[in-house]
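Of the protein chains in this complex, all but one are displayed in their positions.
And now, chain A:
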Amino acid sequence: MRDVIVIGAGAGGPVVAKELAARGLDILLLEAGPRHDQPREQWTHFENDANNPLTGFFRLGPADRSKPAWYREWPQNSFVWQLSGIGGTTQHFYGNYPRAYPGVFNDYSGADAGNYDRAHQFPFGYAEMVPYFEWVEATAPVMTAAMGTKEEVFFRGCESLGLPVQTTKTTREPSYRPQENAILQPGGNAGRTTDTNLLQYPRATGCTMCGFCFQGCMEPVNAPRNQFAKRSTDNSYVPMALTADVWAEHGKPVELIADAYVTQIHAEDRGGTLTATGVTWRDNATGHKRREDAQVVVMAGGCTENPRLWFNSGLPNPNDWVGRGYTDHFFDWLIGVMDHDTGSSKGPGSSARLDFPGYGGLENVGLPPALQAFSATLSDSGIRGEYDNGRGQPGTWDGPAGRLIGPELKDLLLNGVNRLLNVLVITDDDVEADNRVTLSSFPADENGPVARVQFQHRQRTMRTIRNREFMANKAAELLRGTGAKSVYRIDWAPLILHVQSSMRMGESPDNSVLDATAESRAVKRLFIADNSALPNAVGGPNPSLTTQALATRTAEKIFQRYFDGDPWVHSEAPTVSTDPRISVRLGELGL
């Protein structure tokens, strides 16, 4: 009997595991995918080796790359960018840690309150969340990002828009700023040389501006795992969870099992209350199944896998909201073609952003060439100049929106990957019941019926569409301000990569799966601690910080309710994840 079993080691699960391990609980952390504990042997900087969704080391599949990836049904032109493995999608994320906008919390009374998804707000106030933001910001740690060339170019565009610079953590008005990133900023030789010999730790510390965020961060060379620049959870929270005995007074290291696919959550009736009792998982390599019981079960398998596991476990769904309300920031993408250097393939993926509370935001995104090509071809508006699927929006960009194919794609890329500037449009999108996960009618895989991810992307709410069009036009204006000689709007098909709220917490039991403590309304002792627990799309900011802050709060709730413990965030100081005691213990463990 464990104290707590956590399902999934992505952005959220390791936070609960680490926090409760620090309290001395017996934690089992299960991850369906691989454990990359020797990244210099297991990873490369090559795009296909890393990111091919079928064969890459960053894919949704078992650890054995000779085995096929896990397929999911996407009944529309879309791409759901799931990753298995320790770190989950933080393995390839850009470490952007903006706070959720205050307007998505239930204590908001600003003049623009009507601009937000008020029907699906956080069931508590922003003020209550701030200490948890601060706790995670100190743990990760979060820092103001340095500029590279592409940020200098992006800021030139921002300056042309006449908006103020945000100099606070909290976003309160339309503004732009360097990202607050969970990335250790360049130190020593980092960012100042391309000479590999000079970029060895500790002569270089933090971000070396290598440009390979999406291929996994293992910089600087020879740094301890918890000193790698990007604070994906495989570099931050998981090392802390594994070493809780050396940095927390009463800490107990978690047990971590990878390549372990949870296929069943067990529950039983206890005095008329359905109560979670444990899980069964399947070893991907051997096919053997194993069951363990726990006092509390925490789901953190992601917005797509949590509903699947729920349905496959036969758990109740009384209000039919399991899997519903999936938000994705309804991304769009604009590409500015420059006649000067942008350094687009260098440095962190994104170090600059523009926020427009009530609408969403923009950020610059640097990419290597294959992802650049992918980004220019993922469209819901057909092929520019040939067909447009009834879309092909006109605007302040050049010509109709749509994908670039053939000669146009070649001309774009021949301009040079480092003479493009990409702007990601991040829409504050509404929670909508019909954007959802169900079980697919397609054949099951070895772990049971698979997930079907449905997005009614052409029937989003008027507010969502308004926000996306507004931000796309802002992006084009920004690119014009940088001096772009041409601007393309791709009108992305759903790229489901910022994922939120498919198992949402909420104020009303009619449209939420979780109560305000992230405990399931239908099954007691069952909590959710990843992006799927978010009540909404957090207004558009990248969701990782908000998820981790919420998961920290959830860990406190678990500890108080089921282990008679006291909360700690308001009374203690957090330990930073780069703490040298962690580095030493990782070395002793061969990690």
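Quick note on the criterion: a residue touches a chain if its C-beta (ideal position, glycine included) is under 8 Å from a C-beta of that chain, and two chains touch if they have at least 3 such contacts; residues count from 1.
Simple rule for what comes next: contacts and distances are computed from a predicted model.
J.: Under which of the names "Flagellar hook-basal body complex protein FliE", "2Fe-2S ferredoxin-type domain-containing protein", "ABC transporter ATP-binding protein" or "Tat (Twin-arginine translocation) pathway signal sequence" is the non-displayed chain listed in UniProt?
T.: Matching "Flagellar hook-basal body complex protein FliE", "2Fe-2S ferredoxin-type domain-containing protein", "ABC transporter ATP-binding protein" or "Tat (Twin-arginine translocation) pathway signal sequence" to the record, the invisible chain is "Tat (Twin-arginine translocation) pathway signal sequence".
J.: Of the listed residues A:440, A:548 or A:575, which contacts the missing chain in the full complex?
T.: Counting the whole complex, the residue in contact with the absent chain is A:440.
J.: Under the stated touch rule, tell me which residues of chain A contact the chain that is not displayed.
T.: Against the left-out chain, chain A lists 44-49, 52, 54-55, 61, 68-71, 73-79, 130, 143-144, 146-149, 151-152, 155, 165-170, 177-178, 180, 186, 189-194, 196, 199, 204, 208-211, 219-221, 343, 345-347, 352, 368-374, 376-379, 382-383, 386-387, 389, 403, 405-407, 409-410, 413-414, 416-419, 440-443, 445, 452, 454, 493.
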